[in-house]
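Left out: one protein chain. Kept in place: all the others.
Labels for the chains are A, B and C, by order of writing; each one numbers its residues from 1.
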Amino acid sequence: MSGFSDSVTSLHDLRTVVREFVDERDWRQFHSPKNLSMSVAIEAAELMEHFQWLRPEESHQISAEKIAEVADEMADVFCYLMAMANELDIDLSQAFERKMAKNRMKYPAVEFRGRFGIDDPKPVSE
Amino acid sequence: MSGFSDSVTSLHDLRTVVREFVDERDWRQFHSPKNLSMSVAIEAAELMEHFQWLRPEESHQISAEKIAEVADEMADVFCYLMAMANELDIDLSQAFERKMAKNRMKYPAVEFRGRFGIDDPKPVSE
Amino acid sequence: MSGFSDSVTSLHDLRTVVREFVDERDWRQFHSPKNLSMSVAIEAAELMEHFQWLRPEESHQISAEKIAEVADEMADVFCYLMAMANELDIDLSQAFERKMAKNRMKYPAVEFRGRFGIDDPKPVSE
Partner (left out) sequence: MSGFSDSVTSLHDLRTVVREFVDERDWRQFHSPKNLSMSVAIEAAELMEHFQWLRPEESHQISAEKIAEVADEMADVFCYLMAMANELDIDLSQAFERKMAKNRMKYPAVEFRGRFGIDDPKPVSE
């Protein structure tokens, strides 16, 4: 264990772990961005499966055991996202910052307060 | 711009941006883990759409314009992943480290060299 | 309009329409089962997007306009599913019948009454 934690670890450090894992197994040959985009989507569906039959409010109150399973699936999505960032040489933090700037313009806080989802808006009650 | 970059920015910093964006709009009411898992999967599909009809080798050679679009979609997936980490109070770096340790046990480098995908193994040529 | 309707139209008739549409455009060259599986997943995500921020009970009460949009997305998923059945020469009705027989064995009605989802079981209240 190298003691990773969200409060101190950089994305660069995490991406390096992915890169080494892939290189040690000579798996870059399978890691076309096309294939990796499928991997991200497949892992996202496995993540979603944990919540499939829960009511939204139930999904806030899952057990510690279930949380651990969900965390594993989130790690899988994240891992493939970083593998793709490695292949396409994309700085994910910069991409995130740029996209959030767009989101702030698209959804001004005053106008959208309590009224929409992050990316796919939905009026609350009308 | 706060000058984010993978080499220095921590996941904590990125997660704080998501949290503030969500709180300023009072959108936590929509952010059940169930709904967020759907969001991750929907954005993952939009990411995949960029590669749908490309041959795997073509997907390595996309234009700078296309790279920017792909980076936007990756940011969306990442953003919802962090929103979910915020809701469930999951340290994504730790979850990643734990999952990678499992992956190293499941796929020893010597045995799987050149032979499998990261999570869903596939013999190369037999 | 050829007057299709669920009460009389066979899957063979629908599959023929897909086949002709694809052949008239010379699109079979893009229709590898791999690509078509991506298409099914992408359209499934677009279908899901219509329900992303709705509460489950709200999703029963969508407007006629929304129903028409949802029906369009369902048609897209269905269309790619048939394109894949065409490529792999799979009889979808037979596959369905075989899978339902497995489901009946896996989920005996007496035992699972009111207790599980179709494929991914979930105890209701314990």
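Simple rule for what comes next: a contact is a pair of C-beta atoms (placed from the backbone, for glycine too) under 8 Å apart; a residue touches a chain by one contact, two chains touch by 3 or more.
Keep in mind that this is a model prediction, so the values were computed, not measured.
The chain not shown here touches chain B at positions 38, 41, 45, 49, 52-56, 117, 120, 122. Contact between chain A and the unshown chain involves residues 30, 35, 38-39, 41-42, 44-46, 48-49, 51-53. Considering the complete assembly, chain C touches the hidden chain via residues 1-2, 4-12, 14-15, 17-18, 21-22, 24-27, 29-30, 32-35, 37-45, 47-48, 50-51, 54-60, 62, 67, 70-72, 74-81, 83-85, 87-88, 90-104, 107, 109, 112-120, 122.
Just so we're on the same page, only the chains that are shown with their structure count from here on.
With centres defined by CA atoms alone, the chain at the far end from chain A is C. For the pair chain A and chain C, the distance between mean C-alpha positions equals 27 Å. Chain A and chain B have centres, each the mean of its CA atoms, that are 3 Å apart. Residues of chain B in contact with at least two other chains: 30, 35, 38-39, 41-42, 44-45, 48, 51.
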